[in-house]
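With one protein chain withheld, the remaining protein chains of the complex are depicted in position.
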Amino acid sequence: MQHAVALTASAGPGHVSGHGTGHVEEEYTTTGIRHDKMGMWIFLCSEVMFFTGLIGSYIVLRFATPLWPVPGTVLNIPLTAFNTFVLICSSVTMVQALAAVQRADYRRMKLFLCLTVLFGAFFLCIQAVEYWKLLHEGFNPHVSLFGSIFFTTTGFHGFHVLCGVICMAFVTGKALLGKYTQAYHQGIETVGLYWHFVDLVWIVLFTIIYLF
Amino acid sequence: MQTHALGPIRAARRHIRTALFFFASLLAAAAVRAAELPRWLQLPEGVSSYSARIDGMFRLILWITGIVFVIVEAMLLYFLFRYRHREGRKATYTHGNNRIEVVWTIIPALICVVLALLSRRTWADIKQNMPANALPIEITGEQFSWTIRYPGVDGKFGTPDDIVSLNQLHFPVGRPVVATLRSKDVIHSFFLPEFRVKQDAVPGMSTRIWFDGMRTGHWEIACAELCGLGHYRMKGFVTVETDEEFNKWIADAAAQQAAEQAPPPAAGAAAPATAPGTAEQQPQIQSTGGAAPPVPGAAAVAPPGGAVPAKPTPQLKTQEKPRS
Amino acid sequence: MSTVAVAHEHAPGVHAAPTSFWRKYIFSLDHKVIGKQYMFYALFMLIVGGLLAILVRWQLAWPTKAIPFMGKLAPEGMPGGHMLPEFYNSLFTMHATIMIFFAIMPILIGAFGNFVVPIQIGARDMAFPVLNMASFWTAVPGAVVIIWSFFVTGGAAAGGWTSYAPLSAIQPKGQTLWLIALLILGLSSLLTSVNFITTIINMRAPGMTFFRMPLTTWALFITAILLLLALPVLSGAMIMLLFDRVLGTTFFLPAGLVVSGEPLKNAGGGQALLWQHLFWFFGHPEVYIMILPAMGITSEVLPVFSRKPVFGYRAMAYSMIGIAGLGFIVWGHHMFQSGMNPLLGTTFMISTMVIAVPSAIKTFNWLGTLWGGSIRFTTPMLMALSFVSMFVIGGLSGIFMASTPVDIFIHDTYFIVGHIHYVLFGGSLFGAFAGLYFWYPKMFGRMMNDTWGKVHWALTFITFNLVFFPMHFLGMRGMQRRIYTYLEYEHLKDLQPMNQFMTVSLFVLGAAQMILVVNFFLSMRRGKVAGPNPWRANTLEWQTPSPPPHENFSEIPTVYRGPYEFSAPERADDHWPQNEPPSGPVRASAH
Partner (left out) sequence: MNEELEAEPVHAHKGPNYMTIFWWLAGFTVFEVAYSTILTPPKALLISGLVLLAGIKAVLVALYFMHLRFERKTLGIIFASTLILGAILVSVGMAEHFLPRP
């Protein structure tokens, strides 16, 4: 913690590589990391704990339950594997958008942001289809402990994706309106952090809920 | 206080002396651990064989914390008086003293670690090591009563000769009882104040505890965990009695039970009216002490995770099983 | 000074001062206004919680006596003024919930944290002012829901503030509202903690290094970290419990439950103890969330009125870090008798014993601060001193419970209730009172009446002990907590006189609080004008007018020294503001 004390830290790390033109103000921060970025990381720490609570409960209950259905017999694994792929795609387009704006390649930035939103929305659609089918097959939150856990964890993840898509759509709108520049694009970076985190959670969830 | 430069060092010395004094008083406290405290500082009469150990621990902590309390409050009051604001006196300028910090870190740490170590043994003997030669019973809580079940002649639970009693726990004096606690609905807590017994009865789990009574008498069972609107009246009664009285009570209960279920064929299985006495208890002694699993927990739902290990511990001779 | 490129619609860090009533007092973005809003919110809920406590205590003193007018106020819970057991259960559940989540946390974190922290670190506002406003206005519906829950069929939640499943899963509707209210409040606290941490890490004025931060700010920093990491686990658990109640999931419901003769339909597979692990994983850090800010305030007030640097500043900061870190690995001490594996009990006992050590460090450093001081007995000082002496009682009673075998007897008895109130009232609330009297002049620009303050202090201090000290004796006699009446038990019958004595003392305690209320409101108008620095303190909030202007400082201060440089030998003046340049006119006047 001590080195945060340094008041004369060089320009913030990360991707603020050049000071572009336009209406740029200097905001004082002690550490050189922007408030919104710092705040997002701090928020993500608490998200880790939130999912730890849910996933931890799952692990504990799972080990205590002698008979656990083989996920593949209940869930549609190929579909979800494809969905995982969709989410990974959205993550890479996200990071490409950030890289693009840092190069002042605004055309690509817009393209990649739009793709990210689309991938995110697509993920949600697939998840909705998956839920719909499962519910029709009689697999629901109160049918078994597996059902309880499946719907709670994936549901809360889906809720996070939904929030992400909304924020993302907002950022994309701003980008299309040309509000971001090489020097000023903190929205993209901050929302991106959140977006990647949601992807990260899914990577874990997919593995432990669908594949065990 | 013009000696502000020397202040901290002197203070440190003084504090070290205080600390030594404090240590000495601790030793003194340990010495008087057994000494009688005034009535209002005592717990109710303890009637189980381990109540004295719990009370001893309580007394020791009472002494230690009492001394700490007196020292801290006395210093506080003394400083308030001694260093009250007076015209013309300037406060000592010091930022602290590392030596004294170390002292008052280490001493409480030592005390606490010692307390933890002392507690550990007692705790293990009460909650971990089940005694051999015990009378097995099952206690089930429900809103808002206690059901106590004795295994009957065959020494097995879940058979028709089980003796079931509502809110009445009887057991013979001087003989340990191993109880398996369960609950039908919500969490209750089986509390025998005078026996220093408290253990939650959790639905979906079976928890084993043991206790005994060193003298005969009547006491109350309380429920110590909030379990709904009748929590306050979820009480029962304990009777500790001589072997003969206990056997008679069991026999009477069995007879009454048999009479109640006279018509159904259960009568046959009920091994008529429970031949009382030692004969009845023999099988239990062996079964509890020996291979633990088959008897008391047999009828029990396999606890979650199958954590109750079927480890047969062959030490029948020793009073207590080693920590598993 | 490092800078980061940022686009702004307006000048850096400066928002135009709002002019409309709504933007100024209701939906204000100013941390000072939000702090005051939290203050009123908390004081209101404190009174509500206190009134519930009075009903609880009435029932315990005279279990059979009716309170006629309550029959009209709460006809369902108290028909004809006679309290029903389920209503009693609601009362203490709501008493604790309101006190903990709606009174103590908002006053310590919401009010003092918001008002004091940005100014103490020399910032113009919080890092995220809009988020800050959102936090407060999220907390308001939480309070509305919790109070509303009294009026739904079946009454308010009655499962204790710990809401142990499965009981909490099968309770009437009030429990659902309880969960919703706390989920809302959890969101609010989460936003607050993100805001605090960012602000403290990122917005310190030049020269304000971590080890020059006032201890109040340190305490709130650590508190915010605890909140950030502990609260989401509770939220997760509460969501699961909520689903158990409304969606038919079975996280906490084991198979085969039979409730009053009826098999529970949805039960199966869950674990009752899982709730307890999740709850206490949050719950224990939560109790430190409530004590750390009070410790910080005490560490702030003692040096100011002893005119002496705080003893062992770094030890103070490190011990708070220690408390926070260890606080995450002791939660099992609430579960010693719960059926948790006894081996884990031993582990948790050891960690619990160890956590007494940082508290010891703090206690002795407070004494060290007084030693050699020049002590002024103002009302905030008296409150802070009461904090020290009462917290020690509460802390030491914790040692009894930390010892597993002793806890067998005292668990879930009034001994615990005694501990709770010594740490929470004797600790947190006295700390909050100290902060209230201390920062009142800064908040409202006028002094509170000191004489009435002292009367309030004396009455509170004495009657507090009369109400709560006997609880230890009740517990030692084996009286369980959360019981509607102890007269049911033969062995507890003779405790009635002691209970009556406590309740009568409570009447005086409650009345004494009226002095505070009156003093609080009258002083806003009539109090002596305070001036910027009535206590002659060093920290930055005292180096700006009272109340501070919009944006706090005309110019961001630069910090040259630690926060408690009192009575420095080279200076005639016994205080030395943090932002006073080293070479200045004052230097000359040093001897």
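When the chains are written out, they are named A, B and C in that same order, and each has its own residue count from 1.
FYI, contacts are C-beta pairs under 8 Å (C-beta built on N, C-alpha and C of every residue); 3 or more make two chains touch, one makes a residue touch a chain.
Just so it is clear, the model here is predicted, and its values are computed rather than measured.
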Answer for the absent chain's shown contacts is A, B, C
Using the definition of touch stated at the top, determine which of A:85, A:132 or A:159 touches the missing chain.
-> A:85
Residues in chain B touching the chain absent from view | 127-130, 208, 303-305, 307-309, 311, 324
Going by the touch rule given at the top, which residues of chain C touch the chain that is not shown?
-> 229, 233, 273-274, 277-278, 281, 328-329, 332, 340-344
At which residues does chain A meet the chain that is not included here?
-> 1, 3-4, 13-15, 17-18, 33, 41, 44-45, 48-49, 52-53, 56-57, 59-60, 63-64, 72, 77-78, 81, 84-85, 88-89, 91-92, 94-96, 99-100, 102-103, 105, 108, 192-193, 196-197, 199-200, 203-204, 206-208, 211-212
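Throughout what follows, only the chains that are shown with their structure count from here on.
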Distance between chain centroids, defined by C-alpha means - chain A, chain C (Å) | 34
Multi-partner residues of chain B (each touching 2 or more other chains) | 304
Give me the residues of chain C that touch two or more other chains.
-> 270-271
Please give the residue numbers of chain A that touch chain C in the complex, ascending.
-> 1-2, 4-5, 7-12, 16, 19-20, 22-35, 38-39, 42-43, 45-47, 49-54, 57, 60-61, 64-65, 141-142, 144-145, 147-149, 151-152, 156, 183-184, 186
Residues of chain C defined as touching chain A within the complex | 1-8, 11-13, 127-128, 190, 193-195, 197-198, 201-204, 206-211, 228-237, 239-240, 243, 247-251, 266, 268-271, 274, 278, 556
Where on chain B does chain C make contact in their complex?
-> 1, 4, 7, 11, 40-44, 53-54, 57-58, 61-62, 64-65, 68-69, 72-73, 75-76, 79-80, 83-86, 89-97, 100-101, 104-105, 108-109, 112-113, 115-116, 119-120, 122-124, 126-128, 142-143, 181, 184-187, 189, 191, 193-194, 196-205, 207, 219-220, 222-233, 235, 301, 304, 307
